[in-house]
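Supplied in structure tokens, the structure appears directly below.
Note that one protein chain of the assembly has been removed; the remaining protein chains are unaltered in position.
Let's look at chain A:
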Amino acid sequence: MAAMEAVKYVWEGAIPLQIHLHQSEVTTLPPPPPALILAPRIGYLPLLLPHIKPYFSSTLPPGVDTIWFDYKGLPLKWYIPTGVLFDLLCPDPQRPWNLTVHFRGYPGNVLIPCEGEDSVKWSFINSLKEAAYIINGNCKNVMNMSQSDQVELWNSVMNAGNLEAYLRVSSKLKLGIVEDEYSVNFSSCSTKSRQGAGETDMAGQVKTGRIPIRLYVWSVSQDFDDVEDLPEVESWDKVSYINQPLEIIIEEGRYFTLYDAVRTLLPEYFANRPLINEELPREEGADEQNSPSEDASRNRTLEDGEVDTSGNLQTCCTSSNAEIKLLRIQGIEPKLEIPFSWVVNNLMNPERFLHICVCLKVPKVNNT
């Protein structure tokens, strides 16, 4: 089924890591070479311990292992999926991604405690419950999972293993998918009024009103043309982490885009509503409204994050808006005009949260 193809790609996405043991923990000469590991995007770094430990066990100083990682000195928050960490901290993707592993000296002042797989599982299940609460108003479905289902769910996620098993167990949770205007009749969409996405559709798929989202925002004040020039995040203080659900508003004749979602989540940066979305060609109306070359230029400027200030758009207020310099989900930079429902249904993580990394260029205060 075509719909599953994207989900499968996401599930199988992985980051090649080159993991170096911190020099303070190397007790042998020569020092061990780095470990080369392929880490699932939807997984978590501490789960890699069994794969990493063998490379370094003979050189570690005596003591109890408490594994943690850093990237260029920044301790990595272990409860953030590996793929999200990479998208956030490595705007110019480094392959392999060079990380440092530590087995001692856990930085308890920066990182919350992690006691191995159990801590990661606890964090995962609680995130899933939180998502269930956001979607359904309660998490009974997760709490009532049978023991064997819970085990199967965790096992399927733990090594980005069995997607079929994950789908089988998670479908019982009835967390639904977001109604996708492109897979149902357009006419049935137009009968809905301006509330959240509505009721169970004819295919028996429950639509969700509120969508769990985790948004990671960092900003720059200068202009950068290339992703490789973007400064890297050096401290967690520089990242605004926003945990906020979103409700898709279905309006007649247009679809809710990824850009709409970002604007809704960050109203303070996008106070002046550009008319870009109204001007975007609809599936049917494209040739009436715009010539192909105009569309192409608009798409291009949207991807560059610059507000299109040509002709028929309102130009007076756009200079005070923030510009999206980079937006990544599952390592992809989706076009901002993609229907948000598609993004959610295909790019969410197994705990049912959609993680979005955004770099904004924020105008300087004294800009005119």
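Details
Heads up, the rule we're going with is that a residue touches a chain if its C-beta (ideal position, glycine included) is under 8 Å from a C-beta of that chain, and two chains touch if they have at least 3 such contacts; residues count from 1.
As a working rule, contacts and distances are computed from a predicted model.
Among the names given as "Ubiquitin-like protein ATG12", "Large ribosomal subunit protein bL20m", "Dynein light chain Tctex-type 1" or "Cytochrome c oxidase subunit 3", UniProt records the absent chain under the name "Ubiquitin-like protein ATG12". The chain that is not drawn here is touched, among residues A:Met4, A:Leu36 or A:Ile112, by A:Ile112.
Only one of A:Thr82, A:Thr100, A:Ser123 or A:Ser156 touches the chain withheld from this view, namely A:Ser123.
The chain not shown here is touched by just one of A:Val220, A:Ile242 or A:Val362, and that residue is A:Ile242. As for the chain not pictured, it touches chain A at residues 77, 79, 112, 122-123, 125-127, 129-130, 133-134, 138-139, 143, 241-245.
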